[in-house]
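Note that this complex is displayed minus one protein chain, with the remaining chains in position.
Residue numbering begins at 1 within each chain, and the chains themselves are lettered A and B in the order written.
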């Protein structure tokens, strides 16, 4: 009897935590469905409307916030950053896993230290530099600086994946008559595909969620949703319903990814943390 | 005609661990050569060096007389079967077997390739498994796919790394016979690595014994068996192991055991190439080697010059039709294998008489003569 009560209490505590974890998301949904005139007068019962979404997603809305554009920007710079990191990071990860050579540990450690460096340390000089080079407020500039987020992640996790792969598989391919390049593309790469998928999605989410870089290095052309969502809070009358709708729209891609592939993400997260 | 495979003074180290320490090896054209040694002796490294997967720090590898330094594995024309199989886990058995025939180097038209894969698969008895992903094959089936991937393609040499080690005893025996048949017919030079001396004796045209990164001895199975270079080689072949009895040379050229329990008046060790051809001086510490199957119970085989020893039964163990008898000779234990009937009446501690032909005695230096841990070399009289 006592045991059952304890079990119920434990489940209760768990549910309590998840109420805490999920309530803000639920509340945003509620807020975003409220008509403006009920924003401050009601809490849970009101006549829902999709007007907020129409305003936020309507290009050139009267609010003057081109949110759809920010969304596309986020998509472009996040995908671009992950793509560039993969192209640059996969060979590096492979080299670090397969060869012991001078400098490889230094490179790996430098990359890891990016993970812990305060972003502003490089951002302020970059801000000055980007102004000079014309990279301020451009996709290229954003993709470049986001490497700070995506590259260490991809190199570190992919190195572990390559290390776990027996080098004898590629050696067998060499003896089968394939060149080293073919052995990499036909044998090694297909076998680490699950790793690439997991780490790419994780890197995408981190790039998408980044705030400091677009805040300082973009103004309107290349601005992303994380900065854009804040703009509805400005002005003399904060538009809570629009802010909520914008916030929700900007978390949709990561949340969808998280729900569909949460098993891989969990593995990627624990992997990245435990292995380093 | 140059050797098919030739290694000269090959040195290879992994960090501080020396894997190959000036290794020399020659494998003749069409020869089936078995490389035998304990784990860590450098067998796999030797194969990988020949294949070009490892680069030696010094020394050369030649194939058919051509120096292979700097030549990539895919340009060496050798095929290798890995101990770990190294099958491509994401592909079917068929795709694994066909992989060499799709490579730029050994490409065959698809129909021809299919025919050839089919023939090899039938030979190895895996014809029915071709569509399966290799993850769903048993160990024995995987090993055969790995072997098939070697056989399916043209090669100037096969490098086989313990290709039978993971099979159960029955399958191993069948595959051994099969390998022997393939080798006999194809006459492709084969360098075969194993830690199993029975396998080496059964398969090898010649056998090389490797220890700590060096070849100790190469020779036919008869040479290796009857004229082992040292106690390490002698101990590597034969189960139960060869008996090694420590002692010293007496003043009149005989042998007395270390505990002076028994004496052999004259020793005329077997001839043949050996490290030293001078008879050891009196007082030299030596070892007598005698193989368990060369010893008999009683005086039955005692011809002219035969040697007789007296001891007591320590333990007997039935091995199928034969019995292994361990006899105590003072502080020494001596095993012999005799027909089961001969050992029937033996009780522990019963006195027993042994005999051996003098020509089956081997004489070795004492171990450690050449430094700590070094096995004693054979000497001839």
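A few comments on the model shown:
Please note the rule applied: a residue touches a chain if its C-beta (ideal position, glycine included) is under 8 Å from a C-beta of that chain, and two chains touch if they have at least 3 such contacts.
Keep this in mind: contacts and distances are computed from a predicted model.
Of the candidates "Quinol oxidase subunit 1", "Transporter", "Lipoprotein" or "Iron uptake system component EfeO", the chain left out of this view carries the UniProt protein name "Transporter". When the full complex is taken into account, the listed residue touching the unshown chain is B:76, out of B:12, B:48, B:76 or B:176. The residue from A:50, A:197 or A:266 that touches the chain not shown here is A:266. Interface residues of chain A with the unshown chain, by the touch rule above, are 7, 10-11, 13-15, 17-18, 20-22, 24-25, 27-28, 31, 39-40, 43, 87-89, 91-92, 94-96, 98-99, 101, 103-104, 107, 110-111, 113-114, 116-122, 124-129, 144, 147-148, 151, 155, 177, 180, 205, 208-212, 215-216, 226, 229-230, 233, 240, 243-244, 247, 250-251, 254-255, 257-259, 262, 265-266, 269-270, 273-274. Where chain B meets the omitted chain, the residues involved are 55, 64, 66, 68-72, 75-77, 104-106, 108, 115-116, 119-120, 122-123, 151, 153-156, 181-182, 185-186, 188.
Please note the rule applied: only the chains that are shown with their structure count from here on.
Chain A and chain B have Cα centroids separated by 58 Å.
Here chain A touches chain B in the complex through residues 166, 168-169, 171-180, 182, 187, 190-191, going by the rule given at the top.
In the complex of the two chains, the chain B residues touching chain A come out as 48, 51-53, 72-74, 78-80, 82, 84, 86-90, 99-100, 103-106, 149, 153.
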